[in-house]
Every structure is written in structure tokens, then in C-alpha cells.
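This is the structure I have questions about; it appears just below.
For this depiction, one protein chain was excluded, whereas all remaining protein chains were kept in their positions.
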Amino acid sequence: MKIGVADTTFARVDMFKEIEPILKNAGAKIARYTVPGVKDLPVACKILFERHSCDIALALGMPGAMPIDKQCSHEASLGMQMVQVLTGKHILEVFVHLDEGKPNEILAIAKNRARKHALNALALLKGKEALSPFAGKGRRQGKEDEGPL
Amino acid sequence: MKIGVADTTFARVDMFKEIEPILKNAGAKIARYTVPGVKDLPVACKILFERHSCDIALALGMPGAMPIDKQCSHEASLGMQMVQVLTGKHILEVFVHLDEGKPNEILAIAKNRARKHALNALALLKGKEALSPFAGKGRRQGKEDEGPL
Amino acid sequence: MKIGVADTTFARVDMFKEIEPILKNAGAKIARYTVPGVKDLPVACKILFERHSCDIALALGMPGAMPIDKQCSHEASLGMQMVQVLTGKHILEVFVHLDEGKPNEILAIAKNRARKHALNALALLKGKEALSPFAGKGRRQGKEDEGPL
Amino acid sequence: MKIGVADTTFARVDMFKEIEPILKNAGAKIARYTVPGVKDLPVACKILFERHSCDIALALGMPGAMPIDKQCSHEASLGMQMVQVLTGKHILEVFVHLDEGKPNEILAIAKNRARKHALNALALLKGKEALSPFAGKGRRQGKEDEGPL
Partner (left out) sequence: MKIGVADTTFARVDMFKEIEPILKNAGAKIARYTVPGVKDLPVACKILFERHSCDIALALGMPGAMPIDKQCSHEASLGMQMVQVLTGKHILEVFVHLDEGKPNEILAIAKNRARKHALNALALLKGKEALSPFAGKGRRQGKEDEGPL
């Protein structure tokens, strides 16, 4: 069980630090790949899958607060759709937008979202119905769950 | 006849529960795959097609009410276009946007849309002209049909 | 000469009825595929090309009037770009947006656009310069030609 | 040296007429393909590359002035990205938007842009550094060069 983690130097929080102990504690091997920004994450994940034999990947990014940054994160996300579709492997996108809150809120969101998605990655590796007991339960990453209607 | 159903833990309604009896009643085998959010659905459907031999898939998702959520659902939909085009198999998108109505309305829309698309999936499996008697009839899923002009 | 026609149950006008006599009159074989909505058209066209040996396809759709409908038609159109690029065959998109006019105008636009694109499909099958005498002539489908500047 | 030129019946200016003498004068063979609108250009270029052995293509289009036309030209442009990436050949997009000016301005823009891109196509065929002396020089097609900062 090998998990790829791609992250960026653009981000203002080291989210890798949050997830490493969770993944290691579960007995997973980790391959890390650090790139400049979110648009560099898709091909990094492709390389983690093809050259480093990862079974799943986490893409950690922190897009800026300007309109052009939304466009960049959109391009990154579409690139990750392409990689997932071509490789048949999941990339869990852990993106925290710099306009999601004040600096201290961003920090808390980033830590929470990274940890919860690390657990999601471990669950997906267990099988396609590992998360089924939680389907439709209004789970959230980065904030409190909203719960079912 | 095997139908894949991909759903999410982000959704606030368990739409799988609505469609399971309809599909089973029609004699279809079901393979379920639960993922965190809508952007994880495309590769889940690809896996349902390639590793679980599904003939068609239903993608059940419930995007949030913020502008960024519209962007996410757009990325998910484009990923599902890629999967369909590459595999030559249909994915019926059963998305209910959390800004489509008040909570109790959302619940009713979700149940109605899920059931109607389950029937659409069964019809598509019968052949390419199974739905032709209804072409141009203004059918809607999640609300009342609008009917032909 | 075999022409695929994909249409939807979402549309409020049966555009197939308009084009069938035009195509038959020209001696073309027709394969029809009816799907729920516009986002289901791209893979339907792919199937018409690959399993039903169509040489060209017409995709008949009628996106709704809300902003989310514009997003859906955009996703459908991009899916059709993918199919055309991968198969090397034309899909003529006959989309009528429900905000293009009042109900009776929509009906007239739909009939006119469908008929004119049926003729375009027949012309494209004749060769790559069959339409060249009309290049730059400001032709329109669904309304009057604008003519050259 | 064979240059593909794809154009549309939707355009209101026959831009092919502007570029044909430039390309012929340079000794290039020309293959022309006329389609209804800009969304039909990508697969036309693919066909020009694969069935007509063109080395490069010019895509001449004139998108309308409404918001939906911007969406269409965006879809056409993305389709042309797909074709270029898959074939490894350039498509120079010569698009003139009908909201770029008044009718007589549009005519002048179209002629100027078409001619300058015909010269660009010839330059690209000479080699990857044929345009390097002009890199960063603020060249424009359809209007006056802006020049370097």
C-alpha cells in the first residue's frame, strides 16, 4: 500500500506534516513530490502513479484569493480529472482557497481538511464500499460535518 | 445486466436507498462505490466499468450552494464526459444542487431525480430507441415534466 | 451513407421528425439514439459511430434557460468535441436554448435549425469543399442568414 | 509543404480569399475544408492532418457577439487544443469576434489577421526558431503591433 502525496511551495501551510503521521500509522508507504504550484500537481500525481507505483494520491494545494487564482485551480482540477481517468486511480484533492477565511482560520481548515482526506484515502484503499456506511451523511472536510437532511 | 452506482459521503441524502429497489426489481446486478465528493465520481465510474464489468453507471452527487461548488461540479461533469467517451458507456449524472430549494424540497428533488434516472438507466440498457417514444416530450427529473411545446 | 441522430427526452420539440424526411429523401440510412438529456449525447454519438457505423451524426438538444443549464450544455459540447477529435467524424450540434425566444419562437427556431443542419450534414458527406461556395456568407441556422459584410 | 485551411459558412468575411495568394506565392499546397461553424473546425483540422497530410492548419472563424457565442468559441478552441496535442501539429486560430468593432472595422481586422497568420504559418514551417527574432516584440494580428515594453 503506497500513497503518493504531491504538495506545493506556493501553499502557506505545510499540510504534508499533518498527514504523514496518519498515513505512517496505518502502515502505508509514502512517496512525496513537491512542485511550485497547483497547476504542477496533475503531472506530479501521474509520475507518482507511473514511476513510483503509488496506489492513490493526495494533492495538497492552496490557491490564491484572486479571480485568476480560481481559474488556475480550475485548470489544476481538470488536469487531475485527466490523470485519474487515464490511470484509473484516485487523486484526493486537498485544496484550501486563501479566501476561505482569515489566516488563523485558513490554518485550521487546512489541517482539518488534510487529516480527514488522509483518512478518506486509507478508506478508499480498503475497498469500494468502505465509505458506503457514510454515504449521504453530509460529511465535510475542513469544517464540521453538515449531516444528513 | 450490471449497473454501477457511485455515490458520495458529501451528499446529504442517501439516494442509493431510493434506487436500489428499482434496479433490483428489474433483475439488475448492482455494484456500489462510495467516494468522498463529486470530483471523485468520474474515476469511480471508470473503475466500475473496467474492474467490475458494469454496463452503465449512475453517479449520485450533491454539490454545495457556493460558487466554488459550481466549479467543482463542472469539473466532475467534465471528468464524467471523459470517462464516457473513453469507455463508450453511459454515466447518468444524478446531481442535486444544494441551492435548488429548501431542505425539504431538496429531499423531494433528490428522491424523484434518483428514481427517474434509475428508470432511464434501465431503458438505455434495453436499446438505443427504448426512449425514442419520449423524445422531445419535455421530461424532467427531480420535478414535474414540462411537456412538449 | 449512414447518418446518426441522437436526441433527448428533455427537449420540448421532436426535432427528429423535422429531419427524418430530409435525410431519407437524400437516400441516407438513419440510426437514431434517444437519451435523457444533452450531457448524454456525446457517448450516444460515440456509440452511433463505433457500433452502428455512422459516417456523421446530428446531436439534437434543448438546454434549459437557467445558468446551470448553460453549464450543462457547455459540458455536453466539450464531450462532443472529444468524440469528434477521437473518431475523426463530424457531430453537428443542433442545440436550441430555451431562452432563445418565446415558446412559439422556440418551435420555429428548432424546426429551422434542425432542417438546415440536416442539409449541412448531407453537404459535409459530399466532400470537404461542398460548402466552400458558401464560406464567409454569414449563414445562420434557426434564423435568417446575416449575409456577408 | 501542405497547408490546411478550414473555414466556415457562419463567418461574414471570406478570409480564405485573403490568405490563398500568400500561401500559393510561397509555393505551399493548400487543402481547404469548409464547415458550418467554429465548433466544426477542430475535427475538420484533424481530417486535414490525417487524411490530407497537411503539415499545419489555419482555422478561420468568426464567432458571434452574444455570450453564448463566446462559449461556442471557447469550446472550438479547446477542441483545437485537443487536435494539436494529439497530432503534434500547429493549428493557427484566426478568429474574429463580431463584437470586436463595427462592420467595416471587422472587415479590416479579418483581412489583416488572416494575412498575418498566413505568414506566421509559413514561418513555423521553416523551423522552431524562425520567429525567435520577434519573440517578446508585442506583435499583433488584426491590429497594429504594440511593440516591446
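When the chains are written out, they are named A, B, C and D in that same order, and each has its own residue count from 1.
In this text, a residue touches a chain if its C-beta (ideal position, glycine included) is under 8 Å from a C-beta of that chain, and two chains touch if they have at least 3 such contacts.
Every value quoted in this text rests on a predicted model; they were computed, and no experiment measured them.
By the touch rule given at the top, the unshown chain touches A, D in the complete complex. Within the whole complex, the absent chain has one touching residue among A:Gly27, A:Pro103 or A:Pro133, and that is A:Pro103. Of the residues in chain A, those that touch the hidden partner chain are 7-17, 31-36, 39-40, 42-44, 46-48, 50-52, 62, 68, 71-72, 74-76, 78-79, 82-83, 86, 103-104, 106-107.
Taking the whole complex into account, chain D touches the unshown chain at residues 70, 73-74, 77-78, 81-82, 84-85, 88-93, 97, 117, 120, 124, 128-132, 134-141, 146-149.
As a working rule, only the chains that are shown with their structure count from here on.
Identification of common neighbours of chain A and chain D yields an empty set. The chains that touch chain A as well as chain B do not exist here; no chain meets both. Here the C-alpha atoms of chain B line up with those of chain D after a rotation of 145°, rounded in steps of 5. Homomeric contact chain B/chain C is classed as different-residue, with under half of its interface positions used by both copies.
Spacing of chain C relative to chain D, judged by their CA centroids, is 24 angstrom.
Chain centres here are Cα means. That of chain A falls 40 Å from that of chain C. Within chain A, no positions touching two or more other chains are listed.
If each chain is drawn as a node and touching chains are joined, the picture is a simple open line.
Screening every pair of chains for touch gives A-B, B-C, C-D.
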